[in-house]
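Here the complex is missing a single protein chain, while all its other protein chains stay put.
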């Protein structure tokens, strides 16, 4: 196998500004966590960029550096946070309210958290029915609002060297692409005309990409998975990627489904239900927001199992996903799955999985990895102008791909894609797991 | 990436004789199932060789043949079964007794099953305390018994073109390699001297390899994972591979552990318990046989998680495996796992998995795949004389590897290894999941 | 404690006719089962009347007769079945279709099952949206239909000595009592006027009670829990009782909730979800029928836990019940419960219960007990004219009680009530579990 040339990646010098849209549970857990790690109070567990290693060369070579020593990532010490939120609370109040982290944990970094106050948000209740924001921008048009966001970015840029934006805002209602989303031109006209197809998240994304800033979407709403945004991303060299953090139940689903498929075990039904009691649960209690989430969650099985190739095993799977707002649990989501499989000669078997997880604890390190990897992508010539970074599929319930290309949902294929991409840009041999040479 | 040359694999002409050692639940489920499939009564679900596909070329190429159309495997119609068992029942009686398959299923193929009667076995209760065999060979020495097995093989060979042997016998007591296992010579001396280090399973394996016949081990006992057997395997070109079918709980464990590791989620404890009520459960109720199984089951986590690389995440995992003989369930094993993980900043989470499986339904297709792939390996010049077939790790709780090489337990790495080996021997491009070309 | 006088209960001589409304899963499982038991092919497990015992006197007395030897119940051999159904299939076809009992089980009693054919039903799709009946009565008015049912009863009565009716029909849509249900007179006028408040189940119930026949309701619909029906029941001496068989999840709920309360453990939330794939599941997939079921299921916790007495423990419980139509499972319903409790100083704990049950297997013996006990009640002077038989609360998700009296949902209180009623009518000492005398 020939070895690719290493890329000339720009070093990660100076400050990295992280702009967070929606400063709720995930965002405060991210921000408080990064600070706690910087102060040596805790470890960035769950983050591949901070704790992950990568095997290089042969199994017997013993070359397994940390990823952050292998590719030039921004250091946590160089991150500065800013963001927008529809409520005016500072990060200490917001994190206390979110009740993800223990009071003891928050107390130790209280001054830092209090120092971060959100900028007023672009918001419209039409797109998130259950919330009623008070700390919002007003403007003559969506275009005007986009300009205000761009101004916020430009101001922040004075203080930092590079900027990345991430949406950790609420799930907006279900929407489908329309004519307004086809080109940059049509979208910009839509901004002026207040086109109802343009949701707040799109306004932020547009502003970011226009400013040449990479954008990640932690929620399932229609934001950068639009022709106009892909065009803009490639034009300004501002990388984009999939949407909706793959955390609890879907994370497990994209682990188990590939396992069944690897063994050619059939699947007759998969029933998934969730109970959660945080603000996200409240928002998703609205049928329109739930539909957005549901679509994102339901898609994964078909792509992994390929019923068209394996009708005897995977045709007519009964797949159901439920989300229940259940306040007693707060952010401690519980996902229960019942899976009906069948094996040799068709005999049925069952698997039950109960995941007592913590939503934002799972999501925060993904948010961190995404901003660091997007920043890396922008500094890597071979990635910067490709637009969609498919190698970041690993993080998403809805990976984004080139037109006409099916998405990879299998967590292990996604991981291989991510790691071989890192090997590729650093000129290392890709791993195939063939390994016949050990038996010569 | 350069493409390897396709191998000149010998075609799978004529009959393939499958010799089964131990004709209990797994074996009868295999044999009855193969016949049911041949008669069009059922599908060989769970078998990669029969139902699996392999992707070739680019994602957009749409080249995904069935594995059995891609590499020349023996056809089910060409398989003939024979075997040894310590009880004299024919396969119909044995399958009825095992109570894995429905009576209706067995009835339809009764004459076929009745036609297969076991040969007397090599057996010694010292190695399987809970069983008391009646249908056993007697001989002056272990060497004599080995000769008798070789004679059985030679006789069977008259009727078929190629032969493969698989151990689906009971789990023998825990043993460790001794001097007798170091070389072919020392082992052959041990046979003559009735060395207590030589268990019945080793006698069968020796006879097989000596006759140039590939050997697979479905149980966890010490059988071909011995220097003398590796030497013999390479000498006679009779492929060998790992041991102990990876089916229920360990299958799931080697799926979930890689998932946690991929996301750098820490693990503090993993408690696994099983309840099962078949004869295998009865045998494993004996502490000496259980120890053999336990060692096989406990090993997987450390290799997957690499605590030496990730001490903050995986050092001092509390891993416990229990097997409980529980007659109410028969072959319908249930495996319950509690998994204690931790994420961002160390916050703990839990996962419970309850697998209501069917032991032999899961194992039978693995046995089928192994005999077909071992037969393929022997017909493939680039594999035949390599001895250990590491690419078959996919099927085992204890994969066998070259000396000094750690085993791969991650199911997805194993799958990649298997599939890229098939691509390799057929001269197809290996898959790396890089895929940057789609974004040119 | 004074001992009550034994009642002069009429003996259970002659045939008992059981008229079943709705001959689906529960009904066919009941009918096939009674026949299998009569033929000695199986045991009537789950039936208190057939297998239960009752302790009499002191713990040291060793007097524990079978209930059926203690009170004069009709013998299974004396039961004759008849019924109504909106589809014309005979009981063999219907039972095969329901797929609750094994084919082998059904085959042995095929002629008997084929001999029972349903009479055309009173049906109106307005009340059960998902079904489209073909085997239905037509009539000028609801009054006319009631007369037809009465005629059916009278005809059947020619062949048997006593008759009992039980509704095992589908769950009708949610309805609330209106003016038409206030008196016998208003109801009879409503029949003539085709009042929409009168559902088919009410027509059957009216016909039964008018004929002096006891009536039990296995479904949650509004049927005899109406002032007019109570009046009629007392008038004609035709006992009635609660509604909606208490089988899977609610059965367990009324067992666990009393346990928490007995220990003064608090409850913050209870999330219950069900997956089932039979015709009942299909009917309940309709929101209007589901509402009827939901109301019946949600009620139990409050009555058991008495939040008004124990606000610190049981105020603001978050109680949610979901039913999901999930075809892969057929009649094998699965109920999953998550229960959030709290103890000493408020510390939270959780319980998960997964009940892999069989809906109709649980319900059939309840149906049997109810018809036998209702027949007993009618032959017992002290019970016959009381109308509601509160001592049968044990069998229902919605027990029926005297006006102004809260229902008892605690399974163990219900059991005590039932058994002490039997002791009472036979003149035996009631049991209080005091037992100080053993320590004199």
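Note that the chains are named A, B and C in the order they appear, and that numbering of residues resets to 1 at the start of each chain.
Operating definition for what follows: a residue touches a chain if its C-beta (ideal position, glycine included) is under 8 Å from a C-beta of that chain, and two chains touch if they have at least 3 such contacts.
Values in this document were obtained by computation on a predicted structure and should not be read as measured data.
Asker: Of the residues listed, C:9, C:23 or C:48, which one is in contact with the missing chain?
Answerer: From the options C:9, C:23 or C:48, the contact with the absent chain belongs to C:48.
Asker: Please give every residue of chain B in contact with the chain that is not shown.
Answerer: 268-269, 271, 273, 275, 318, 320, 322, 324, 326-329, 334, 336, 338, 340, 350, 352, 354, 356
Asker: What residues on chain C make contact with the chain left out of this view?
Answerer: The missing chain touches chain C at positions 1-2, 29, 33, 36-37, 42-48, 50-53, 59-60, 64, 101, 105, 251-252, 255-256, 258-259, 262-266, 309-310, 312-313, 342-347, 349-358, 361-362, 364-365, 382, 386-388, 390, 394, 401-402, 404-406, 408, 411-413, 415-417, 420-421, 424, 430-436, 438-440.
FYI, only the chains that are shown with their structure count from here on.
Asker: Take the average of all CA coordinates in chain A, do the same for chain B, and state the distance between these two points in whole angstrom.
Answerer: 39
Asker: When the C-alpha atoms of chain B and chain C are each averaged to a single point, how far apart are the two points in Å?
Answerer: Whole-Å distance between the two chain centres: 52.
Asker: Considering chain A alone, which of its residues make contact with at least two other chains?
Answerer: Only 350, 352, 354, 356 qualify.
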